[in-house]
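Got a structure for you, questions after.
In this view, the complex is presented without one of its protein chains, the others remaining in place.
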Amino acid sequence: MKFYKPDNLNELLGYINNLENKFYLLAGGTDINVQIKNGFINDEEIIYINHLDELRNIEDSERELKLGTLVTFAEILNSDLISNNFPFLQESLKNFASPLLQNMATIGGNIANGSPTADVLPLLLVLEAKLELVSSNSSRVVEIKDYFTGYKKTLLKSDEIIKNIILSKDKYHLFTKKLYKKVGARNALTIAKAAIACLIKTNNQVIEDFVIAAGSLNEFARRLYRVENYLIGKKFSELDYTEIETLLRKEITPISDIRSDKEYRFQVFYNLLENFLTV
Amino acid sequence: MKNERKFDARPKVIGTHKFVDDYHYDGMIYGALIYSKVHHGKIRKITYPNDFKLSEFTIVKLEDIPGKILIPEPETDQPFFADKEVFFYGQIILAVAHPNKNILNNFVKKIKIEYEELSAITDIKETLDNKENTFGKQIIIDHRRNVKVEKNWLKTHSVYYTPHQEQAYLETQAMIAKYDEQNEEMFILGTMQCPFFVKEAVETILGDKIKSVQVETSEGIGGGFGGKEDFPNLLAGITALLSFKSKLPVKIVLDRSDDITITTKRHPARIEVETYTDPQTNKIRKMNVDYRLDAGFYQTLSPVVLSRGVLHASGGYNIEDVYIHGRLIRSNTPPNGAFRGFGAPQAFFAIESHIEKIASELKIESYQFRKINIFRKGDEFPSTQKISEDNLFDCFESIVEKSDYLTKYEKYKKFNQTHKDKLGIGLAIGYHGGGYTGNGEKVLDSEIKIKIDKKAIVTIYISNVDMGQGAHTTLAQLFSETIDHPFELTNVHIPNTKICPNSGPTVASRTIYIVGNMVSDLARKIKKDFGFDNLKNFVKQNKQIFPKEFSAKYKPDPNISFDENTYQGTGYKDYSWAACAVELYYHADTYQIELLNCWSMLDIGHVVNPKIAVGQAEGGVLQALAYGSSEFFYKKGFGRMHGFTDYTLPTTMDIPKLFIDFIHTDNEIAKGLGEVPMDYPAPAVRNAFFNATGIFIDEIPLIPETIFHAMKKEKKL
Partner (left out) sequence: MKISFTLNNKKVSIDTEPTKRLLDVLREDFKMMEVKESCGEGECGACTVLLDDKPVTSCLLNIIHVEGKKVFTSEGLSKKFLGKLLIDCFDETNAVQCGFCFPGFLVTSYHYLKTDGEANLEKIKVALSGNICRCTGYQKIFESVMLACLRNDSTGGKS
């Protein structure tokens, strides 16, 4: 296994700019080490980045909170900045893996690993987060909703890394009710069979704004725009749940695998949404 | 009844207590097992990677076996290695050893085996539904009494299914073999429950190439639960063969995913129950049970699991006319083996679910129904063995009271009428025959030895292991209490087949019940023979006699007998009895059940060390609750689990409050404790769910997917 440890971010970006073969960035290592053990990573180069403190900051400004890619889940759960600005994010991630893993796993790794089950994705999707991607000669900001293009396929170019996760404070406080639920086989150390995140803004029984995202139910975690479009502007009393179900069927395409089956996954997601809208 | 502390607790917590992987010998090399990755097929070709020096590796296969190729078992039918055909995913084809672990792993990853795949049966229901696949000896317990079925009797019929369960001992299977070429001796060190079985296996595979085999257990045994009853025989045989061929010490430690893939599990079962109940008296008058176990491809231990299964299959109820038919069914999966309960948890799941079904058809509360039919003193088992005590009934009554079952039952009924989410409380009873089935203990002919030295230090020599159940502490305590000798001066020697007599395997809840009571008897005998009051003083005054050894053999009760052909007679001399109530909350949105409370009342006779006993029961109960609610190794659609990521064990966040109590502890005899807590909680979970929702589910575990589909079927959605 080839290995490289850059001295700083610039050196890292320069180095990967010249790399031709596939490589992995070693952040918290909680995904990578399992992949090595299971023989999915063999001879690819491993580049250590966990010591690059410039990727570990939580930066607060008036309208944004910027999380460096190396921010761990434990840091998210303990950060005052996050609890002041996005208590929902903190509350929702309490069941991430286990306290032991929370001390190692990074938010950037969770996104970059690209699993449709990643806990943080439905949350970032409804919070309309942005990702700052950098390479040796460019820096761009993309919306998380556009980041995934297929199963484990993303916009990230081979010479880029995720630098920051940017959360906008503009809309967050307008939402009146929030839901996040990960449905797993147990209450700790569990990978989502299905996950739902939604935020709603209501006024006089009218849904003024609504965002919803699903995890583990498609090839990648995504927003469900058809459902959003249907709901926004409607009164609760005029909601047609058969219609919602039909729309959902178009939006989520769960599969049966070692963790659950597709009918169950669909129904649970539907139930959680229905409860959120009716209770 | 004293809470002596475990002698090994502190080093275990610190981590200095040694498990197999913590041992090292000079020149030791590492071994790995290469096993079939198809369910059934002919081996076409084995290709070793060419970028390695083949000469550095020791490779063993079937043709390298100098002795016999079949592993000694109750049914001797499994070879150490596959020959030209593999019959299950996980069947060992060859083993390799090398001085460097990394090189070994890379080499193993690159070995290519080509197969011509053949048809295979791997689905549990498909296996068990098809009687054609029956193999091995069948067992019939015929307690038919020509009871005539009246027209108005209620016929209740159901088929129940239970899954595999993985023991999931935290220390994976591991073995070290050290061959002494000069003296033609093989030394084995391993994590195991049955050192003398392992010895026999090593003697079998090496035949007359060696003069003697010595087997010792590691200091710590990281859990067994039955999983280290017979697989270590296979592993020790192969490790010994590698050591014999390489002439070096060899260590094999299984990786978790290999362990879960190839080792034995609890047998999946299909149990069909048909009963006839008189609605006037609410008494079950007649019962037929068809009890089937998925044995895997070879029989190995399955016949003895089957025999315990059928002897527990009619549950704790007095039924005049009973017919039980037990059989093994073959599938292309690894042989299933021992797991805490040994055929009984499957039986109790079926019967305790069935009782609930009859009660609901009779429209009476299942508590009342159980009470009418439950064993009372003087009743009899289908084996005609008489029930000698009312202890099952007492466990049952006290658990109903402790859990406040009747109040809650009514309260939840009301709650459930107005809520989507549901609350439920369910009951179940169970029992476990202590020791080997039938004449087993007579055949085992166990022997123990006790040595007292000049300082009055007592050492107990036995072959039973302490795998966490606290057996060695409890045995030492038994000796010390029986003749009032200081506990600190009483030890148990680490099991070693050269030093310790064969007191039998560490299985069947027999260590305290059989061996422990032998220790107490011998202690009493020593005291009586010498006529002392205080051993320490006696030794002081009679130094010239010591050190001295004493030994004793198991004395079977001459008044009991068991017919192995008809299964009539005394199946087990003593039974441990138990009852429990489980309370749960059902989440309608996710179809998940959340276990809230579980009360157990057990009669295990004399409780030697209450804290150890409670700990044992808590652990067993949690395994059983998980058996009922979450654990499975294979399920259609889901496939097979590969490791702890898929096979989800309960974490600290998944468990209800556990309440453990013991009843009738004034008994002189310490009865079996290891297994009984496993026998009854799973059906109580199911019954609680039934009471909560009215949905009758005939299989475990009650994972949300199963619940969801059951609800859909009953159109409650």
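Per-chain residue numbering starts at 1, and chain names A and B are given in the order in which the chains are listed.
Following the convention adopted for this analysis, a contact is a pair of C-beta atoms (placed from the backbone, for glycine too) under 8 Å apart; a residue touches a chain by one contact, two chains touch by 3 or more.
Please read all numbers here as calculations on a predicted model, not as lab measurements.
Visitor: Out of B:D8, B:D64 or B:D180, which touches the unshown chain?
Guide: Only one of B:D8, B:D64 or B:D180 touches the chain omitted from view, namely B:D8.
Visitor: Any idea which of B:A359, B:I593, B:V621 or B:A710 touches the chain not displayed?
Guide: In the complete complex, the chain left out is touched by residue B:V621.
Visitor: Which is it among B:G223, B:G326 or B:P382 that touches the chain not included here?
Guide: B:G223
Visitor: Specify the residue from the set B:Y35, B:Y169, B:Y409 or B:F479 that touches the hidden chain.
Guide: Here the residue in touch with the unshown chain is B:Y169.
Visitor: Extract the touching residues of chain B with respect to the undisplayed chain.
Guide: On the side of chain B, residues 3, 5-6, 8-10, 12-19, 21-22, 167-172, 220-225, 255-256, 467-470, 609, 611-612, 614-616, 618-623, 643-645, 649, 651-653, 655, 658 touch the unshown chain.
Visitor: If you put the missing chain back, which residues of chain A would it touch?
Guide: Here the touching residues of chain A are 1, 3, 5, 26, 29-30, 33-34, 36-37, 46, 48, 50-51, 74, 97-101, 103-104, 187-189.
One rule holds for everything that comes next: only the chains that are shown with their structure count from here on.
Visitor: For the complex, give me every residue of chain A touching chain B.
Guide: 34, 39, 98, 183, 185-191, 256-261, 263-264, 267-268, 271-272, 275
Visitor: Under the touch definition given earlier, write down the residues of chain B that touch chain A in their complex.
Guide: 109, 588-592, 630, 637-639, 641, 645-646, 648, 650-654, 703-705, 708-709, 712, 717
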